[in-house]
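Notes follow the structure.
A single protein chain has been removed from this complex, and every other one stays in its place.
Letters A and B mark the chains as written, and numbering starts fresh at 1 in each.
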Amino acid sequence: MTAVPDQGTPTWAKAPSPKPRDLAPTHPTNGLFIGGEFVDPADGGSFTTVEPATGERLAEVALATTPDVDRAVKAARRAFRRWSSRPAAERGRYLFRIARIIQERSRELAVLESIDNGKPIRETRDVDLPLVAAHFFHHAGWADKLAWAGLGPNPRPLGVAGQIIPWNFPLLMLSWKIAPALACGNTVVLKPAETTPLTALAFAEICQQADLPAGVVNIVTGAGDTGRALVEHPGVDKIAFTGSTEVGKAIARAVAGTAKKLTLELGGKAANVVFDDAPVDEAVEGIVNGIFFNQGHVCCAGSRLLVQESVHDPVVARLQRRLGTLRLGDPLDKNTDIGAVNSAEQLERITELVAAGEAEGAVPWQPDCRLPERGWWHAPTIFTGVAQSHRVAREEIFGPVLSVLTFRTPDEAVAKANNTTYGLSAGVWTEKGSRILWMAERLRAGVVWANTFNRFDPASPFGGYKESGFGREGGRQGLASYLDAGAVG
Amino acid sequence: MVRRPAARPVRGGERLEVRKTYKLYVGGAFPRSESGRSYEVLDGRGRLLANAARASRKDARDAVVAARKAGPAWSGATAYNRGQVLYRVAEVLEGRADQFAAEVATAEGLTAARARRAVEATVDRWVWYAGWADKFAQVGGSANPVAGPYFNFSVPEPTGVVAVLAPQGSSLLGLCSVLAPVMVGGNSCVVVASEARPLPAVTLAEVLATSDVPGGTVNVLTGRTAELAPVLADHLDVNGLDLTGVAGDAALAADLEARAAENTKRLHRAPGAEPDWTAAPDGPHRILTWCETKTVWHPVGT
Partner (left out) sequence: MTVAATSIGTPGDLVSATASDSALRRFLHGLPGVDQVGAEARVGNLATRSIKAEAKRWALDLAVRTIDLTTLEGADTPGKVRSLCAKAIQPDPDDRTCQSVAAVCVYPDLVAVASQALAGSGVAVASVATAFPSGRARLDVKLTDVAGAVEAGADEIDMVVDRGAFLAGRYGEVLDEIRQVKGACGPAHLKVILETGELATLDNVRRASWLAMAGGADFIKTSTGKVTPAATLPVALVMLEAVRDFADLTGTEVGVKVAGGIRSAKDALRYLVVVHETAGAEWLRPERFRFGASSLLNDVLMQRAKQRTGRYHSPDRVTID
């Protein structure tokens, strides 16, 4: 028998296959997108966005301060009058155009997203970008059908929406925010995350290519202070935020007593419940997809594996074997499964919580996996012997770290799954139909994936219970976040 | 110092009336405030009507515990069953219409005819919301055509425990207009009755207690809104907060909203002024305010 090449890594079939990064040229400097143009910030400040896989500088990006935010909100306000009074079909047509341009430029955007975020090109290419285009396409069709959405006979746009998005799915979160807002007749000022601003700026170019009227979409780059200026701006009618629960609560306090409408999509600590009659091979795939997709930088990640005690050992053993086939490394390599952690700060948080898990007595396990020397990386990690009281079972880690807990009965599974302040998502794996529905009914989470995990679709409402936030994104229900349905009392 | 009712000697042969003690309604029972406190409730002309219980922080806490405990039974009841229970509330209320009309008239200073109309509108409102019980999920839910081999549907589910600051003006119609939609969705709740006009709320509690509403589903507190509302707004086991009862008090509303942020409570914000409750409700909007949309995915295969 001929020797299997590359036997050192168990993945001969995955020889490096990088995408040429020049598919997505980055500009050395980047302005703010206000009133349809790229403009310099008022006080000339900027910040650096770096490539997580190497730690190297990618580009300088303008830092928006209060005057810039004010300028953007005013541009959005000016645009709102015409945008909201245009024929609705016309709004839809712009969104269709945007969807098509995203499809046309999807490879470039996928590469740019991988470089700026650190996530594998396989995911940006096969998950993020198709969903981004689909989100615009879906909402484009809603624009002239809002009266039939069942939200009231004469739904009206809210006005100027201030939108703040996180770094884990930069362009996808942008689409979740901008597509419904525009379809419903609002104009927007969007702030991308400070570590991943580049695809939002590429999207600004797409708005120009689509001839979207000036001021309908404005993009202000910056960090927390920029976001705060946007939240506190009196000219904003609606705040939509996706990010940490801590910041979400601060935003809720900031809009208290104002007329601003608010929707929040915050953290999670989802339970992925595996019964002894689960389709075990697919369950293992679901567990892997649930926690190691996007390096675990997913608010709805299945970070708590609740496995029936009678099958704990074989499920964990299968999981460990499967983890041995995951390939970590260059995000631009088409065969990479696990990319870079987005930032040094995030890596520090993951490392800190993993250390806490060990200190509290949980047992960590990692596959044999070499981490690149430059950049920020974390090996996929499984904690067994985790108790409900451990920090790794309670706190959102937002990294490739799975905590394994056990249960004995369906009631106990539900009790443990719901024993969290979060309520974004949950998973259940069993071949018994009535048990699936029983579980789905009792799990207090906005999305329940039964015999699957981490599926998304523009037609499917997404959002949390409890401290995972309120409001939905996607589907008919998601439109309510951007419309005044004319409620009384 | 309040004006006392003019002493009127009992004439010979006339029966001495048995007055009612107005207490709290918590966990299906009618306790006094654990604090032992009460406050004087006056009629429209400033005459004493009763000493109502003045609920304390601990009463509010107990009411939240009772509401949480009642959650599974009420939210687990079938929609048809919830609809029947709400309809039963309307039936029992109708049977006691005279009593309510008298209480509303004295509480709100209305003419007998207007009070009567308010009670009739209240009965109608319960009937209207009772009819929604097995329909709002069809209106608020959906089957979602996702791009893949998955069955995907969304249903509205109760938010959990809702704290309701009842309208200050409309002591029965307003109260029921905010309470019924909370109940229809399957939530349990803690209601802070109108501070100055709490007596119809306590009598309503007697209706609820005899209408197959499981104990603890609705808990009624009487007392100072400004004292109780912050406790409920702060409470981490309360999921939603209806601020209708602080209409017009922007500062208090803002304070309560900020407190509610700590566990991202769902809010119904305070209107600028108390709405006209005789107007028709806005579809199922208020029901859905106290619902969470749950979306379930399942593969379709053999």
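Note that in this section contacts are C-beta pairs under 8 Å (C-beta built on N, C-alpha and C of every residue); 3 or more make two chains touch, one makes a residue touch a chain.
Fair warning: this is a prediction, and the values are worked out from it, not measured in the lab.
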Identified contact with the non-displayed chain, of A:Val39, A:Val280 or A:Ala356: A:Val280
Residue of A:Arg321, A:Arg374 or A:Arg408 touching the missing chain in the full complex: A:Arg321
Absent chain, residues of subunit B that touch it: 149-150, 299-302
For subunit A, the residues touching the chain missing from this view: 1-2, 4-7, 10-17, 122, 126, 277-282, 285-286, 311, 313-315, 317-318, 321, 325, 334-335, 431, 451-452
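We adopt the following convention: only the chains that are shown with their structure count from here on.
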Mean-CA-position distance for subunit B and subunit A (Å): 38
Interfacial residue positions of subunit A with respect to subunit B in the complex: 134, 150, 152, 245, 248-250, 252-253, 255-257, 264, 266, 421, 423, 436, 440, 445-452, 455, 457, 459-463, 465-470, 472, 475-477, 485-489
Subunit A contact footprint on subunit B (complex, rising order): 139-140, 142, 144-148, 150, 152, 154, 159-160, 177-178, 239, 244, 250-251, 253-255, 257-258, 260-264, 266, 271, 275, 277, 279, 281-283, 285-286, 292-299
